[in-house]
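I'd like to ask you about the structure that follows.
Apart from one protein chain that is not included, each protein chain of the complex appears where it belongs.
Per-chain residue numbering starts at 1, and chain names A, B and C are given in the order in which the chains are listed.
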Amino acid sequence: MKELNIGMVGYKFMGKAHSNAYQRLAMFFDGNAHCNLTAICGRDEEWVKSAAKKYGWAGYETSWEKLITRQDIDVIDITAPSDAHYTIGIAAAENGKHIFCEKPLALSLKNAREMYEAVLKNKVKHQIGFNYRFIPAMQLAKQMISSGKLGTIRHVRAHYLQDYIIDPEFPLIWRLQKDVCGSGSLGDLGAHLIDMSRFLVGEFKTIMGIQKTFVTERPVVEMMTGITATAKEGAKKGKVEVDDGTVFVAEFENGALGTFEATRFAHGHKNDWSIEINGDKGSLKFVFERMNELWYFNADDESGLQGFRHIQTNEGVHPYMQAWWPAGHVIGYEHTFVHEMYEFTEAIVNDTATSPDFYDGVKCSQVIEAVELSSQRRAAVDVDSL
Amino acid sequence: MKELNIGMVGYKFMGKAHSNAYQRLAMFFDGNAHCNLTAICGRDEEWVKSAAKKYGWAGYETSWEKLITRQDIDVIDITAPSDAHYTIGIAAAENGKHIFCEKPLALSLKNAREMYEAVLKNKVKHQIGFNYRFIPAMQLAKQMISSGKLGTIRHVRAHYLQDYIIDPEFPLIWRLQKDVCGSGSLGDLGAHLIDMSRFLVGEFKTIMGIQKTFVTERPVVEMMTGITATAKEGAKKGKVEVDDGTVFVAEFENGALGTFEATRFAHGHKNDWSIEINGDKGSLKFVFERMNELWYFNADDESGLQGFRHIQTNEGVHPYMQAWWPAGHVIGYEHTFVHEMYEFTEAIVNDTATSPDFYDGVKCSQVIEAVELSSQRRAAVDVDSL
Amino acid sequence: MKELNIGMVGYKFMGKAHSNAYQRLAMFFDGNAHCNLTAICGRDEEWVKSAAKKYGWAGYETSWEKLITRQDIDVIDITAPSDAHYTIGIAAAENGKHIFCEKPLALSLKNAREMYEAVLKNKVKHQIGFNYRFIPAMQLAKQMISSGKLGTIRHVRAHYLQDYIIDPEFPLIWRLQKDVCGSGSLGDLGAHLIDMSRFLVGEFKTIMGIQKTFVTERPVVEMMTGITATAKEGAKKGKVEVDDGTVFVAEFENGALGTFEATRFAHGHKNDWSIEINGDKGSLKFVFERMNELWYFNADDESGLQGFRHIQTNEGVHPYMQAWWPAGHVIGYEHTFVHEMYEFTEAIVNDTATSPDFYDGVKCSQVIEAVELSSQRRAAVDVDSL
Partner (left out) sequence: MKELNIGMVGYKFMGKAHSNAYQRLAMFFDGNAHCNLTAICGRDEEWVKSAAKKYGWAGYETSWEKLITRQDIDVIDITAPSDAHYTIGIAAAENGKHIFCEKPLALSLKNAREMYEAVLKNKVKHQIGFNYRFIPAMQLAKQMISSGKLGTIRHVRAHYLQDYIIDPEFPLIWRLQKDVCGSGSLGDLGAHLIDMSRFLVGEFKTIMGIQKTFVTERPVVEMMTGITATAKEGAKKGKVEVDDGTVFVAEFENGALGTFEATRFAHGHKNDWSIEINGDKGSLKFVFERMNELWYFNADDESGLQGFRHIQTNEGVHPYMQAWWPAGHVIGYEHTFVHEMYEFTEAIVNDTATSPDFYDGVKCSQVIEAVELSSQRRAAVDVDSL
């Protein structure tokens, strides 16, 4: 057992999810790492102090610059708003800290590449927060595809649908401000689809896409507190500079075709992302809101009895499930973070490879930029040209 | 009650479906038209004679040129292979026959336009075989959208998935021969998605798409009998010149975004087409293999109790269902043709407008050509530019 | 090809379904029987004449006594109200006619047995209208169970749910009058579950059940026209003497346990019957409103990849589907009657066994009576004791 002292920047949605994850490890997993929640960091002392207590952190800092230089900290976990990832990430790497960075790696492909270079140069472990890879069904899908159960992949179709900003009076929160988040539905939601497709299918080759902002101005908010922010009555309006919805098609390097969609304008879908993959030997389907299920079509099944199988991925034989409850007892969203942190912290103490790492962050940014360029140019963009 | 004498060209899959439809009308519908199955036409006398008997036609012809000049024929129904539609259609119009033409209208946009001009010039009724419009759930969807229940449309996503040609040894049937069918998955399957989107959402504005042939050569068959054709062992191979799969994104004239996919390479999907439409007041979802169901999300439902409603569209209040069975007794694929022929024949005898008509056939061809050009040019194509 | 002249008594819901079925045979099946719709019979001349024309019958009769003595009639098809089955059935048998009788065979077990004796004695073919056996998915289920794919059966659970009489103002139609229909939800709906369980699992041994009438009086109607009957405003009320809902558990002769429910008081369920069967090697599930689907769990599937398979039973390899459309094109409720009539008429002309026959009708009545007695006695009833 090796101690790992964690320092975390940020304490909102992701800060809570990560805190919970580190705390669950001891009870449910038998790894070599023992994680200490050493210090949490935020600019507002009152808030961060309160968060430290509530989330179980031993101490707190109000300066990330200080946090990353503390000798007792082994790992910097970055859950701050997207525009802060780059600066903190580079600095943490230069201070020799292992880094867990929430997605997106950075606001631009250029900055993402610099971050990747920094962690390589400083020889620190690095992982990026594509937590959905750690859903048992997605790990199972990866194993199945890797072992050839789907054969040659022909098609991928994935969408990530939400509906919380349809009302034009919904305010201009940080997720809608280009300077803070870099991208709208594409970077926030589409990024997960891109990463999952890379994980399961392979690298993107060519992109053709269309981006759109349906509601072009919204009430300005002064204080943002996540997605529940509300503007004052009669607040003045500001311009929305990110995409409300993005659709794109792609060809993959292995020849597969893909259709993708990310939007916050699909009524009835709260956090509904799904992916289907068709190969010449079978198919897989997954829907996040039913994250304990994987659908599998095996073209080798007996004729007349073929059909998509509904696999309830809660048996001990399924990835990570031995750690949790008996067969058929479902897990939830937050468990993906526990699995993620288990892999990250074990990779550090066992000195093995992390995955997904900053390279995956760079590749995701590259696809995002290709989609944006394709929409601007009204033409296909080859990912490798960026 | 007015008599209508039908003459039909073709006697395979669609010929059977249309024959059955005309025969069902009297028992289930109380219209003003009384349809007589006067003559069916095919080149092979033995086959067409046998089809005439089996399908209940009073007579037969082996020359369509003769059929369309028969004075006792009021309507020409064209279910022959796609490459014959143009010539027969023009000739039938010039002979003053009302025309029902299976999709596609023609192999090219140019030819489709000529056919449309011919029917206008000759003042005959004309309808095209987009039978899926006549699914009760789709008629209900149309009514709901027209009455504003979905509000402003933001997104459409539709796919049409089949899996019958995945095996590289599946032969080069007529549906894979460009000179006979004009297009592959796009024209055969995608055409339905395009028409349904036009029906429910509106006109396409801009297209960006990718087409692909996964299996580039296949065994040649001598005799084609639909999708069950088999090649001889050791048959020589011919080149596949149509698309195996097509994916595209689109912007509509009303600003909505769409994602589309048509493929015969999606294992586990036999004839699985679906469409979902999201507006700023609600959403609709439909899956053909569950054609008796429509899913509806109403954003005005009580907070906390919102969710997609699973409407079983088999009640007497649903479109066309009064004609069939009591509530909850499902109908099937062939019923779409009965509804289609009911509307077509009533429009003739009542001298009202047909729908969908050859204009809809032209517009569908226009979108298909835009997709093809976009894929070739690797760039966006504006539909109106064609 | 052998001619079969049909005479049918009754022309409402079932009369229409049977008429349609006989007419579909020629186009879709290649059997040895050629069915002529010779005469339809009903008491009201105006109505039956109109029905004859609409449903395609060559002639009509207003006296069933006359119909069954006509020398040109080979088959009597009884779709009249339930209380008429017994008398017509016995008489038809004594006149040497082959008989198709809609369910229930009779209003009592005793009468059902007499009908069975009559057909045996007169050596005529006899079939009973358990049309749901002829759903392709149910035929497939039967084949699977017979070939051992489910192993030893342990459990059956089945329910038949409707919701059309929940409103206390819904009138006292014939289906709610004990002297006409004999039984309420049990005889109308439960009978199908009982027959399907006998078909798939085996004979019932012991029953424990509860029956209930939730709405004990309803407005009287003078003229009944099926389920759409409406009473006049202020109509006087009559007593409901049949069950609104029936629930029972059972043990089968092979040791399996069953749970059953039939009701017209389940909101949201129009004609929703379902059955699930669990054996020690696998399981099957079926829901009628999705009648083109069968769910199959195979306990021999690879560990970790097990799950219920969703079989879309619309491929050419599935029972009866070769007769209809290409893979994935769904069929509907009325097709069950086409299959049923195909089997019945072929059995006559080929002199083979019919199934389900009047013996099956007797056995179903026996279980129904056991349920009724169990509810009255508040105790278990062994089926064989009746």
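Assume a residue touches a chain if its C-beta (ideal position, glycine included) is under 8 Å from a C-beta of that chain, and two chains touch if they have at least 3 such contacts.
Remember, predicted model here, so these are calculated numbers, not experimental data.
**Q** With the full complex in mind, choose from A:D83, A:E315 or A:D382 the residue touching the hidden chain.
**A** If we include the chain that is not displayed, A:E315 is the one touching it.
**Q** Given the contact definition stated above, which residue among B:G96, B:G148, B:G255 or B:G307 touches the chain not shown here?
**A** B:G307
**Q** Check the options C:A84, C:L120, C:V249 or C:L373 and report the residue that touches the missing chain.
**A** Checking the options C:A84, C:L120, C:V249 or C:L373, the one contacting the hidden chain is C:V249.
**Q** Please identify which residue in A:H98, A:R218 or A:H335 touches the non-displayed chain.
**A** Result: among the candidates, A:H335 touches the missing chain.
**Q** In the whole complex, what residues of subunit A lie against the chain that is missing from view?
**A** Those residues of subunit A that touch the unshown chain are 13, 16-17, 19-20, 23-24, 26-27, 54-56, 162, 164, 226-228, 269-272, 288-292, 312, 314-316, 324-335.
**Q** What residues on subunit B make contact with the chain left out of this view?
**A** Spelled out for subunit B, the touching residues are 140, 144, 296, 298, 301, 303-312, 315, 317-318.
**Q** Since one chain has been left out of the picture, which residues of subunit C touch it in the full complex?
**A** Residues 154-155, 157, 159, 161, 163, 166, 206, 208-210, 212, 214, 245, 247-251, 255, 257-261, 263, 265-269, 278-283, 297, 299, 306-308, 374, 378-380 of subunit C touch the chain that is not shown.
The working rule: only the chains that are shown with their structure count from here on.
**Q** Could you state the distance in Å from the CA-based centre of subunit B to that of subunit C?
**A** Centre-to-centre distance between subunit B and subunit C: 36 Å.
**Q** When the centre of a chain is set as the mean of its C-alpha atoms, what distance in Å lies between subunit A and subunit B?
**A** About 41 Å separates the centre of subunit A from that of subunit B.
**Q** Per the centroid of Cα atoms for each chain, what is the distance between subunit A and subunit C, given in Å?
**A** Inter-chain centre distance comes to 54 Å.
**Q** Got the subunit C residues that touch at least 2 other chains?
**A** If we look for residues of subunit C contacting two or more partner chains, we find 312, 315.
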